[in-house]
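One chain of protein is taken out of this complex; the other chains stay put.
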Amino acid sequence: MTSLSTIQYQDIRQLAAARTPGHGLVSRFYGDPIVHQADLETIWFHGWLFVGHSCQLKTPGDYLTLQVDSEPVVVIRNDDGRLGAFSNICRHRGTILCNDTSGHAGRLVCPYHQWTYDRGGQLVSCRGMDDDLDTSTLGLHRFAVEETGGLVFVSLAATPPPFDVAAQHIGPAATPQGLERARVAATVDYRLRANWKIVWENNRECFHCNANHPQYILANFDHYNTDDTSPQIQAAIDAATQRSQHKWAASGLEVTHTRTGMATFPAPGPDGWVAVNRTPLVDGYLSETMNGQQVAPLMGDYADPDVGTLRMRTMPNFWNHSSCDHSVSTRLLPDGPHHTRIQVTWLVDESAEADRDYQLEDIMPFWQLTSEQDWAICENVQRGVTSRHYSPGPLSTAKEYNVDAL
Amino acid sequence: MTSLSTIQYQDIRQLAAARTPGHGLVSRFYGDPIVHQADLETIWFHGWLFVGHSCQLKTPGDYLTLQVDSEPVVVIRNDDGRLGAFSNICRHRGTILCNDTSGHAGRLVCPYHQWTYDRGGQLVSCRGMDDDLDTSTLGLHRFAVEETGGLVFVSLAATPPPFDVAAQHIGPAATPQGLERARVAATVDYRLRANWKIVWENNRECFHCNANHPQYILANFDHYNTDDTSPQIQAAIDAATQRSQHKWAASGLEVTHTRTGMATFPAPGPDGWVAVNRTPLVDGYLSETMNGQQVAPLMGDYADPDVGTLRMRTMPNFWNHSSCDHSVSTRLLPDGPHHTRIQVTWLVDESAEADRDYQLEDIMPFWQLTSEQDWAICENVQRGVTSRHYSPGPLSTAKEYNVDAL
Partner (left out) sequence: MTSLSTIQYQDIRQLAAARTPGHGLVSRFYGDPIVHQADLETIWFHGWLFVGHSCQLKTPGDYLTLQVDSEPVVVIRNDDGRLGAFSNICRHRGTILCNDTSGHAGRLVCPYHQWTYDRGGQLVSCRGMDDDLDTSTLGLHRFAVEETGGLVFVSLAATPPPFDVAAQHIGPAATPQGLERARVAATVDYRLRANWKIVWENNRECFHCNANHPQYILANFDHYNTDDTSPQIQAAIDAATQRSQHKWAASGLEVTHTRTGMATFPAPGPDGWVAVNRTPLVDGYLSETMNGQQVAPLMGDYADPDVGTLRMRTMPNFWNHSSCDHSVSTRLLPDGPHHTRIQVTWLVDESAEADRDYQLEDIMPFWQLTSEQDWAICENVQRGVTSRHYSPGPLSTAKEYNVDAL
């Protein structure tokens, strides 16, 4: 893939500028290879991408791999306990170094001719090469990597944007959830026939929730919006807010989303790629499970199951929904203009043991059903927006403010 | 997909103009994406396309969907008994409205946020949208739709060509066949690895019939051409013609194809996209079935099985072969430059009941075998014409006059 020309960039900027205010994007944003190239260069190969969880990379040598469109990446725990992120290809002839999605490696040994890199990416052995070879210039291509609150992020940019906004917001909010002391209970992978922007547009409004998410709306208030919140519902929200504020104050938790509707996104900071909030659940719901009951041991610092739900999102590829007893992370990765790879991961406390302390069939359905309902919609939208008779319609200011902002 | 530039059109016109008279088309017509784009703009998004049968859309709310390359279309019976045809995508954010190939709907409700359209395509409900939204401009994009003789056609053009030529020719000829009073007995779907023009070039000559269609040639005369019609065969044709003319006159049917060879195409009118004819079958054949016998109740107005065969074709996507007791419709739709989706539908009289009045294994094999023999050839041709050593050969004036005309 070569870079875009100035003319191609101009063309895309004009296209974006021509959007009717308060309306969706035109067809080309959902399938055109040139627009996709621009998405990669300005968003995916620039910003901070969620990789996985610190608890998946506990011991030096633990690694995770991911493929950001054309780019293979490996993230590995270094001997000093810090993370390194590298282009997952050998500096000799370009072979993929780590083929598995996760693993543990003393050193990274290329399967082709056994060039060997240490956990810091330095080339430490290349038997058979000429003696005068300057191996110091042949370390793995390095990417920026950061972790905060048990979440690991990488940036493929030469000069990554500041990470502090994430550290400031995610760190404190996520600490009581104890993601560093969690472990993965289950992972499900999807490959959607939909452009990644359709997945986000779907995620960022709950206008579609009533008809599509029968489970979700029983547990949550945020599908109500300014236009359909009856006094009775507002009273229930206020009661839940006050009850929670009072109770949570004792344990240092905070209600940060007290209005109806979804938290506005982007939320904090000038860059606005991070959003975190904690919200009470509907009375009777202690966890986002099918019946609202707690189904696994409490995570992190929680001493009482009544902690509402913690929600975190980072653009362009991550969201998480945490309950008192389990946490669900969703990771998006583009795979060409027409496909998105999605990984959904369920975490529980590290001490929890399957079958003894929890059942997968108790912790998974709530978000698995809700996610798959969304994936079906997204594929359906993709088929429509590539028609020549598609013209972007108006967005609801009450219910789709986030889609507009995106 | 954007539209073609003036230069690209010029290029294609030059290519077409450069065809050696009496020879086939060059490679680029069978796979080049620019030529395909031109095909779509000048043919598929312009002319009248066969959708299905009136009997599949009997009751208000019955609908059929189809995909014309990139374009999703829905055709629905309106409350006043007329048909409406619409772009099958929501005016809000572009979701496909009807996902099934056929069905019945009180109103068209978008599965995403429940924008609701009446059967006339008007937006009648969009709860949650801003109050000042002008819904009158947000009806479904409307296409022209027509029906005649039990067949339904749609045009995706802003200004469709006249439909009268179809009404004039198909209406009277098809009425005795009773397609309005028929029902679908079976449907088979195919996706061919062949450009749609190869399918037509195959359909429009019977030069290949002797070697490829052992069933077809037993029942029909039209594989004989000016060059291989012996006096004996001509006598048989004349006898069949006279016998039929005499007999059919009583019931108002007409022999319209009395020569050897396939009816010349295009047949009637200045636009020439419609052809209809009725031809006697070979002696001993009452129906296009494996043994020539009638295998289902008589259709339409027929009182006697000896009605020959009624053939109808409309460019670019329809042909039908009707016998006294069943009728077979073939619908083509392009799916990119290298693929064609084909649907073959068998109809019987609406009163006929499977297993009681007919067996599928009696009515299907004649045309299913003949069709699949053609599909195999077409895929074979596609592989050859995209070679750089393909050069269009001469066509037979005796046997391939229709291919030349196409």
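The letters A and B name the chains in turn, as written, and every chain counts its residues from 1.
The definition used in the following text is that contacts are C-beta pairs under 8 Å (C-beta built on N, C-alpha and C of every residue); 3 or more make two chains touch, one makes a residue touch a chain.
No experiment lies behind these values; they were computed from the predicted model shown.
*Asks:* From the listed residues B:S125, B:T187, B:Q215 or B:S396, report the one that touches the chain absent from this view.
*Replies:* Of the listed residues, the one touching the omitted chain is B:S396.
*Asks:* Taking the full complex into account, find the residue in B:I89, B:L253 or B:V381 that is in contact with the omitted chain.
*Replies:* B:V381
*Asks:* Of B:D189, B:D228, B:E353 or B:E372, which one is in contact with the hidden chain?
*Replies:* Checking each option in B:D189, B:D228, B:E353 or B:E372, the one touching the absent chain turns out to be B:D228.
*Asks:* Spell out, residue by residue, where the missing chain touches subunit B.
*Replies:* 24, 28, 201, 207-208, 210-212, 225, 227-228, 377, 380-381, 383-394, 396-399
*Asks:* List every residue of subunit A that touches the chain not included in the displayed model.
*Replies:* Those residues of subunit A that touch the unshown chain are 1-2, 45, 70-72, 87-96, 99, 111-114, 127-130, 133, 138, 141.
Just so it is clear, only the chains that are shown with their structure count from here on.
*Asks:* Just how far, in Å, is the C-alpha centre of subunit B from the one of subunit A?
*Replies:* Each chain reduced to its C-alpha mean, subunit A and subunit B end up 48 Å apart.
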